[in-house]
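Written below as structure tokens is the structure these notes are about.
A single protein chain has been removed from this complex, and every other one stays in its place.
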Amino acid sequence: MTARIGVVTFPGSLDDRDALRAVRLAGAEPVPLWHRDRNLQQVDAVVLPGGFSYGDYLRAGAISRFAPVMDTVIEQAGAGMPVLGICNGFQVLTETHLLPGAMLRNNHLHFICRDQKLRVENAGTAWTADYAAGQDIRIPLKNIDGRYTADERTLDELEATGRVVFRYLDGNPNGSLRDIAGIANEAGNVVGLMPHPEHAVEALVGTGRTDGLGFFTSILKRLITA
Amino acid sequence: MARVVVDVMLKPEILDPQGQAVQRALPRLGFAGIADVRQGKRFELELEGPVDDAALAQINTMAETFLANTVIEDFTVRVEEVADRGEAK
Amino acid sequence: MARVVVDVMLKPEILDPQGQAVQRALPRLGFAGIADVRQGKRFELELEGPVDDAALAQINTMAETFLANTVIEDFTVRVEEVADRGEAK
Partner (left out) sequence: MSSTTRTPLDTVKHASGTPGAEQPWAELGLSRPEYERIREILGRRPTGAELAMYSVMWSEHCSYKSSKVHLKQFGDKAPPSDALLVGIGEQAGVVDVGQGYAVTFKVESHNHPSYVEPYQGAATGIGGIVRDIIAMGARPVAVMDPLRFGAADHPDTKRVLPGVVAGIGGYGNCLGLPNIGGEVVFDPCYQGNPLVNALCVGVMRHEDIHLAKAAGVGNKVILYGARTGGDGIGGASILASETFDAVSGEALGTEGKGAKRPSVQVGDPFQEKLLIECTLEAFAEDLVVGIQDLGAAGLSCATSELASNGTGGMRVELDVVPLRDATLSPEEILMSESQERMCAVVEPAKAERFLAVCEKWDVTATVIGEVTDGDRLEIYWHGEQIVDVPPRTVAHDGPVYERPMARPGWLDALRADDAAKLPRPADPGELRAQVLRLVGSPNQADKSWITSQYDRFVLGNTVLAQPEDSGMIRIDEETGLGVALATDGNGRYAKLDPYAGAQLALAESYRNVAATGARPLAVTDCLNFPSPEDPAGMWQFAEACRGLADACRTLGTPVTGGNVSLYNQTGDQPIHPTPVVGVLGVIDDVARRTPMAFATEGQLLYLLGDTRPELGGSAWSQVVHEHLGGLPPAVDLERERLLAEILIAASRDGMIDAAHDLSDGGLVQAVVESCLRGGHGARLVVPEELEAAVFLFSESQGRAVVAVPRSEEMRFTDMCGARGLPATRIGVVDGDTLELQGHFGIPLTELRETYERTIPELFA
């Protein structure tokens, strides 16, 4: 028996298929979830994928946050279920306040698509156990609202408690405070990041790297040994 | 310092996908009675000098040629009292 | 029908690159004397019913929980006389 990992499709989700593929390539069972459905179909973990849910109108993630499926995700996340928010999924997580802070338009105002170097600062979360703390990885980054912001107190607290999980290396691509690319909640089960690990799981496509596969193998190991 | 506000809104006949998305979401969030939502841009300009006719004429030109594309947008220019913004009570 | 306007602006301490980009472009276009530009959003809500206290209270909640993200934004709610918008004269 392998783990069941759900991927939510909101109207306007784009990288949902890719997340499902990454789950499959890691050896877990991918389960598509629908935004209108409160039922999570007994999945063991949930991925909120990238894209432009509701066109990113109003603010990225602001409308999806109210989807029925999110009621259950919020509840289950509180009970410890692992949740990963990638890009738009991260934006949804900040809008729901499952993660602190907010996302703003990139400081250069452009959409940016590039291969991004990151440091995995915390290998203790549900989604990063297969990396070593301090390890550098390269995965694609692609967004226009990727500038992470929070007040100083929150930032200090994130730093102090090891909840800054990923940091940009070789140049901050969007003006994110303290070079933050991704963070976790206090319990470490909810993780959000702007770059896209699900686009770095096959050598043949994308940037030709597989540095992102570790996200999905990490969670799989966690779930089947749990 | 004086503040001039330029509001830029899509012309009424032009589709406003953002406003539409907001409006469609409202009933789901439990807000009723909103017949229409339009979303536009608000520019707050802080002037170095006084807000006289010359300054306003300049800002009007700026709005017309730069801040708005009058093919699809309308704009208004107005002087605003500068007060501390906070949440409306 | 009555119109309520919600203005949403980034909090003063938050970097506003859109406003900055506008401000930087101004001298190139020949506009002088603008010390600062901030860019925000303007929502025009058309109400089905009257703009009474209950309606305003509801819109205030809507602004606080939905139209603005108060982690980064401030907002104001105000009632506006509905006039035909045109170019400012």
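Per-chain residue numbering starts at 1, and chain names A, B and C are given in the order in which the chains are listed.
What we mean here is this: contacts are C-beta pairs under 8 Å (C-beta built on N, C-alpha and C of every residue); 3 or more make two chains touch, one makes a residue touch a chain.
On a predicted model such as this, the values are computed, not experimentally measured, just so you know.
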item	value
Hidden partner chain, residues of subunit B it touches	10, 12-17, 20-21, 24, 64, 69-72
Contact set of subunit A toward the excluded chain (per top definition)	11-12, 14-15, 17-18, 21, 50-52, 54-57, 108, 110-114, 140, 142, 144, 196, 198-199, 202, 204-207
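Everything that follows uses one rule, which is that only the chains that are shown with their structure count from here on.
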item	value
Intercentroid distance (Cα basis), subunit C paired with subunit A, Å	31
Centroid distance [mean C-alpha coordinates] between subunit C and subunit B, Å	6
Of all residues in subunit C, the ones touching two or more other chains	66-67
Junction residues of subunit A - those touching two or more other chains	58
Sites on subunit A touched by subunit B in the complex	54-55, 57-58, 63, 66
Subunit C residues within the subunit B interface of the complex	1, 7, 9, 19, 22, 25-26, 29, 31, 33-49, 55, 58, 60, 62-67, 70, 74-78, 85-88
Residues of subunit B touching subunit A in the complex	17-18, 21-22, 25, 28-29, 39
